[in-house]
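Let me begin by handing over the structure; questions about it come next.
Yeah, one chain of the complex is gone here, protein chain that is, but the others are all in their spots.
Naming follows writing order (A and B), and every chain is counted from residue 1.
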Amino acid sequence: MRATLPDRRRPHRMAIALGAALLAAPVLAACGSDDDGKTIVNLYYAPEDKLEDVVANCNEAAAGRYEIVYTKLPREADGQREQMVRRLAAEDSDMDVMSLDVTWTAEFAEAGWIQEWTGDAKAEAEDGTLEGPLASATWEDKLYAAPKNTNVQLLWYRSDLVDTPPETFDELIDAANELKDSDQPYVVGMTGAQYEGLVVQYNTLTASAGGTLVSEDGKTAVVDDGAVRALEVLKNFATSGVASTSLSNAKEDDVRLAFQNEQMAFQLNWPYVYAAMQAGNPDLEFDWARYPGVDGPAKVTIGGFNLAVSKYAKHSAEAFDAALCLRNAENQRYSAINSGVPPTIESVYDAEGMDEAYPMRDTILEELKDAAVRPVTPAYQNASTIISTVLSPPQSIDPRKTADRLRKELQDALDSKGVLP
Amino acid sequence: MADTTNKKFGWGLVNALVVVYALFPVLWIVSLSLKGPETLSDGNFIPREFNTDNYQLILDPDNFGLFLRPLINSIGIALISTAIAVVLGTMAAYAIARLSFPGKGLLVGISLLIAMFPQVSLVSPLFEIERSIGLFDTWPGLILPYITFALPLAIYTLSAFFREIPWELEKAAKMDGATPTQAFAKVIAPLAAPGVFTTAILVFIFCWNDFLFAISLTSTEASRTVPAALSFFTGASQFEDPTGSVCAAAVIITIPIVLFVLFFQRRIVAGLTAGAVKG
Partner (left out) sequence: MSMSTSAVAAASEKPPPTKAVLSEGKRAERKLGWLLCAPAVIVMLAVTAWPIIYSFWLSLQRYDLKFPDQREFIWFDNYVTVLTNEYWWTAFGVTAFITVISVAIELVLGMVLALIMHRTIVGRGLVRTSALIPYGIVTVVAAFSWRYAWTPKTGYLANTFAGDTAPLTDRAYAIFTIILAEVWKTTPFMALLLMAGLALVPEDLLKAASMDGASGWQRFVKVILPMMKPAILVALLFRTLDAFRIFDNIFVLTAGAQETSSVSMLTYNNLIKGLNLGIGATMSVLIFLAVAIIAFAFIKLFGTAAPGSDDGGKR
């Protein structure tokens, strides 16, 4: 027994040495933090192309009062929210300015994670900003974020196959059927997978049919006749024979790629597809129009990002300042042209350089003036999960029954009762 | 002669089947990584034109924080975690397999319990703990959880192997005149080697591929590993999937795995043919 002990000790000692080295490492890692006198404003933003240039612009404009440090968040919206919520729940003071998807405002505000915009900052944020995006940054009549960019879906169609774009869903289905009969590409692409994209589409249809899903205070599930009508339209479309066979598994890029590869004649998608399709298939002939609605052009759902200031920020005044700079008219113009994100300040739409990069800006502006927001409630994530689950797959919708099921489960979701699917 | 050639041919065929089964989907990833945006969804298994843009993008030294730095993080963190986990696991497994002491059953039970608890709900408390003691976004901040969750598997696997080793051989060698060190090194170690290297491979792969802890316990390239870095890759815009560059990154990070396995699988063979048992 004694004879074998010395051999055992060798790995033991090594383990101790390694362990000590590991524990020493964080001390070294802690060196080099931002304690060199300058005020740092930490910006946590989704990965947006060329945002570094905007940050550099604002650092110049700050003239030494503060420096914005840009930390990237994951690509997917869910990932971004997860990262930020984790820190906010732990009252982390590392975040100052954050990028919030338009649907998160109520949730973050109710949880006490973001600061209200008041006084001069509020006035500047509201000045010249379009109504739709501004509504998405508001909760209980208070402004909680400054809109930075927005997004609306358009109808994209093959200009070599279609002369006049349809204005309603019925016309859309008819046009597609005509193409189908003449043996040409006819499929209509829509993001029908069980995820947020489906909620966006359904919200557009409901708003266009004059319906409501959730009451204004975000506490009651309404799902009225307009919502039922929207369900009928959706079901009609899914079973019409002109929707893609992958409808219930399609997300934005799947639809874009299929259209780009000439498998589709129409697609309902965000403006990003313009640059993407030009790069992917330069010879493709396509055009755009307003999103078709129920009885006329649709009230399209707004997307986009707002900038909010964290409750736990160390330097609030500088944070508000930085946020206002990042989303001012000049920087919005830069981002629109270089990063492909539509602006929220109306005057930017006529600015220099917008017509080559954004030929569809007029259509976008038109839609923005008649837009719809998704249900405004702190429990939006719950609501969205329920809606996308109940409506999937779109082919199995039974308008009356689905509406009843939706109303009941949506109410549970808003009350934060029960289990999410 | 013909018999051996036939046998070789037969085995060659079987090998080919295994390689195809294992590598076909991998080749698909390679193929996706070599396609440009125009041909990405054309459904061809072999790209019509080879486009190395994706590789150039992620290996560009100007984009150091995008992929190269996470790669270094991954290599360092995985190697250190594997080394420590195997050492600690070997010690514990030896004790469990060979010695009797009270609390043995409890230890095994606890390590199994840890292996079984869903990690998704441990992440937030871990995040808070690491933040308060300053380990967040550091190498040790990832190494410690990796060791923790690799240990149950390591202990279980190693003790299963250690149980099979005939320990009397050690006594026999010593009676033949070997010193304790020689007895251990020449008789026991080769028998323990297959188990140790098997465990090392499994632990390394676990640390290398983990995503949940990497995304939750890091925030900058200081300690972010490659699986987490993949979710920061962007296409040209918010909705475009950066399929090409993600696949290129996947191909590159598989190479260390291949090397690691190639290196260790020979050790397993060496351990088996050491021949101590067959005497």
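Just so it is clear, contacts are C-beta pairs under 8 Å (C-beta built on N, C-alpha and C of every residue); 3 or more make two chains touch, one makes a residue touch a chain.
Quantities reported herein were computed from a predicted structural model and do not represent experimental measurements.
Considering the whole complex, the residue from B:A83, B:A222 or B:I257 that touches the absent chain is B:I257. Touching the missing chain, out of B:L34, B:I80 or B:C247, is residue B:C247. Residues 1-2, 5, 8, 12, 15, 19, 78, 81-82, 85, 89, 107, 110-112, 193-195, 244-249, 254, 257-258, 261, 263, 378-379, 381-382, 385, 392-393, 416-421 of chain A touch the missing chain (whole complex, contact as defined above). Considering the complete assembly, chain B touches the hidden chain via residues 7-8, 11-12, 14-15, 18-19, 21-23, 25-26, 28-29, 32, 40-45, 88-89, 91-105, 107-118, 120-122, 125-126, 129, 144-145, 147-148, 151-153, 155-157, 159-168, 194-195, 198, 201-202, 205, 208-209, 211, 226-227, 230, 243, 246-247, 249-250, 253-254, 257-258, 261-262, 265-266, 268-269, 271-272, 277-278.
Just so it is clear, only the chains that are shown with their structure count from here on.
By the touch criterion given at the top, residues 37-38, 40-42, 80, 83-84, 87-88, 90-91, 94, 124, 127-128, 131, 133-135, 137-141, 143-144, 170, 174, 180-181, 184, 215-216, 219-220, 222, 231-242 of chain B touch chain A in their complex.
By the touch criterion given at the top, residues 3-4, 6-8, 11-12, 14-15, 18-19, 22-23, 25-26, 29-30, 46-49, 71-72, 74-76, 79, 82-83, 86, 89-90, 92, 94, 251-253, 256-258, 260-261, 270, 272, 275-276, 279-281, 339-341 of chain A touch chain B in their complex.
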